[in-house]
Each structure stands twice: as C-alpha cells, then as structure tokens.
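The complex appears here minus one protein chain, its other protein chains still in place.
Moving on, here comes subunit A:
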Amino acid sequence: MRTTRPIFNRRNLLGATAAGLAASSLGACATSGSDDDAEEVTVGDDAENPFGVDPAAPLDVVIFDGGFGNEYAVAHQAIYNEAFPDAEITHLATQAIAETQQPRFAEGKPADVLDNSGAQQIPMDSLVSDGELAELTPLLDAPSYDDPSVTVRDTLRDGVLTSGTFNGEVYALNYVFSAWTVWYDAKLFRDQGWTPPTTWEEMLALCPVIKEAGIAPWTYAGQHPVYLYDLLLILAGRHGGVEVIKAIDELEPDAWRNESVVKAAEALAALYTEGYILEGTPGIDHIQSQTAFNERKAAFIPCGSWLPNEQASIAPADFEYMPMGVPPFEGSVQPGLISAGGDEPFVVPKNATNLAGAYEYLRIMLSKEGAQIFGDTVQAATIVKGVELDNPAAKATDALVSNPDDLFQPQFRFWYTKMNEEVRPALGSLLSGESTAAEFIDRMQTVADETAADDTIEKFHHED
C-alpha cells in the first residue's frame, strides 16, 4: 500500500502562513512607501517660468469641494493649461480630504497641490512635524504673475501668511481672506429702531429691548462650540491688547488667568445666565442656528465672513447681513482687534511629483486674474490685494479689517490638537450654564500647562 504524504499538514501550513504574513506585512504594507530625497524648487531668472516648470509634466490638483465649490479651480487650471498646453491636469474635487489623501502621503505619492480644508482636513500640525510639506518661500520670493518687478509676497494683504506659518516657515497658503465677526440683520435693526452696539455694555443694554420684541439676542452653533473661539479670544484681546491672547498661544504660565481673559469668560457666561441666548441653542448645529438667525429669531450670531454668501439663496430677500466686530468692553486697550487672515490652506507636499508645477499653479492662483475669478465665482475675498467685490457685507467686512496692526488669528487650536479638543467642549459648557467662568479658566489653564510640559508635542511660536 502506498502511503500518501500530504503536501501541507497542519503544522507546516501554519508555519507557511505565518512566514508569508510576516514577509508581506513588512514588505507590502501601508507604511512602506519609499522616502526619496525630494528635489527643491529654486527661483530662476525667467519671469515667465520662474520655477522652471517642465511644460509636459502632468499636474495633480486636489480641491476641497465645500462652501466654495470647485469651479474656481477649474478656471485656474485653464490658465495653467494656457501657459503649458501639453500638461495634463488631474483634478479631484472631494470633501473626503483625509480619507483620500492621507494614504497617498503614507505611500509617498501625494498630490502636487492639495487644498487641505474642511472637517476632514489632515491635521496641519502632524503634516508639518512629519516634514511632509514643501516650504513656500520660493513661491513668495518669485516675481508675481502680473508684474515681474513685484514679488508674489508683495501682492498679498498684510498678515495673511500667519496662519500657514509654523515656526517662521510658511507651509500653507491660506487662500481665502476671512474674518470672524458678529452678524446682525441691518433691516431688522432699522425697523425696530435699534442702534448696533459699539460696546459690550451697549450690547447688554440693548438685550432686554430685543427680548421685549420677542426676539432672542444671541444664538450660535451649540453643537460646534468652536464658533465661539474667536468671540471669546478677541473680546479678551480687545480688552487687554493682543499680547494677552498671544500669551495663550505661546502657552505662557497663567496666560488664561489674565484678568481680560477672565472678564471675557465671565461676560460670555453671563449671556446665558441673563437669558440672552435663544432657548435650545446648545442643542443645535450651525445650520439650525443660521436658519434661526435667517428667520429673525435671534439678533446676533458669531460667524465667519463667508456667512452672507453661504446664506444668499436661503435668507429672506430683504435680509441685510451686516458684520460688526465683537463689541469691546468699555476701556478696552485695543478695541479694533479682529481675528482675520487666511483660511482654506493650500499645501504642496514635499514629495510631490511636479513640485515646480505646483508652485506655478499657486502663483497663478495669486495672480490678479486668478484672484478675481475666485471673487467672482464665490463672492469672497482672497488674500490678494485689490480684488473687487460688489456686495455690501464684503465691503463692510473690509472696513473692519483695514488696520493691519489689529489683525490677529488666535492659533493654539491649530497648533495643538489637544487644546483644540479641550477648548470646544469647555466653551460649550461655559455658554450652556454647565460650568462657571472660573471652572472654564481652570480647565483651559490645566490643558495649556499639560501641553507646555509635554516634550513629545512640537511647540510653535508667533514670529514676533
């Protein structure tokens, strides 16, 4: 009788599987992309093509398809193709930035230009600390698209590079210029005979009058308390000067216990205890709060300068969106301070295949024509100077941000994810009566101290 010997018995089958697994998990896994030394882009003498773009090299552009859509990007790409007709452009418009792009970074094959925005943004702090992004100084030092004698940097508004600057190096071009303001309906105020308050005290005096008219003074996106971030910090910064909130970003000891910050926290908490917030607000999201505002159920809403465009087709026809700065306390040191600057970060990955093309694409975005295209399609300002916008809300916002010394964007929530995760719920509790101002301050000071003491977290600083 012939004995058959099985090819695989139980033991060697397991062994073979384990060996195969070990080999493939080390070799073919998600974390094994090649890490070639990336080339660097330098600025050449040719003003037409300062980065030495290879005219035939394809360009890979990823656009966040959010409030601004992606029409403007298609138009920018047409300009690029005018200059380089042979370049094939891959255009992806998506909301799922992290889901689609993070694996490409991990593989070492990222897009050339990435609009890293929206709720699914890849955390900027981790991209920067991992060294995944190209520094943008060559772009800023290059001659501008329209006038070779002016550098790209000089065509930009003041202070707009701050939010993309990490420890003095520019890693993101925040393309859209936006400001955090408080909005009211000018028509409602006119009809009711209310004067828009210029100080916090005037605002408090107006609140009972607003309530008598059957309208709640304030509402906000209760489920996303981050909408209150700039309100609190600018209120504090106006009272005590910008240094007060800069100290918070710098994680200085007792920065949160500064009297201006405490005063601002107490003032916001009082809005709730006085009953000046639309009932149910902590339980609603940004859409519900904006709808309530459009329905004139509330008089004030804190939001960014994109709000009127976003609401243009939703708000009643006679609704007049008007912005004002956070009403400062009487005796404020810097009453004009406002959180304004670049938003919507465009980044160029360090391992981009067509690095020169990516810089050139950004240079086109920052050209007069490129910026005007954006302004015309979405009615929002870019960081390029001199874009014409013809709606009253945009003009009023422009007036609020006219003094460059008063522009400041509080940064800690972008620099330190841990603090971002703390400030949101802390603000939520503060304005829904669940915690007092003192508890809020303690909580934020604690997380700030923890962050400062944690050596594993890379620290960032303001330039001056």
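In the analysis below, a residue touches a chain if its C-beta (ideal position, glycine included) is under 8 Å from a C-beta of that chain, and two chains touch if they have at least 3 such contacts; residues count from 1.
We adopt the following convention: contacts and distances are computed from a predicted model.
Student: Match the chain absent from this complex view to the correct UniProt protein name in "Cytochrome c maturation protein CcmE", "Acyl-CoA dehydrogenase", "Paraquat-inducible protein B" or "Carbohydrate ABC transporter membrane protein 1 (CUT1 family)".
Tutor: Going by UniProt, the chain not displayed is called "Carbohydrate ABC transporter membrane protein 1 (CUT1 family)".
Student: Using the definition of touch stated at the top, determine which of A:117, A:260 or A:281 touches the missing chain.
Tutor: Checking the options A:117, A:260 or A:281, the one contacting the hidden chain is A:281.
Student: May I ask which residue of A:105, A:306 or A:415 touches the chain that does not appear here?
Tutor: Residue touching the absent chain, from the options given: A:105.
Student: With the missing chain put back, one of A:187, A:424 or A:462 would touch it. Which one?
Tutor: Answering carefully, the residue with contact to the hidden chain is A:424.
Student: Contacts of subunit A with the missing chain: which residues?
Tutor: On the side of subunit A, residues 4, 6-8, 17, 20-21, 24-26, 29-35, 98-99, 102, 105-108, 120, 122-123, 125-127, 129-132, 222-225, 278-285, 288, 292, 417-418, 421-422, 424-425, 428-429, 432, 434 touch the unshown chain.
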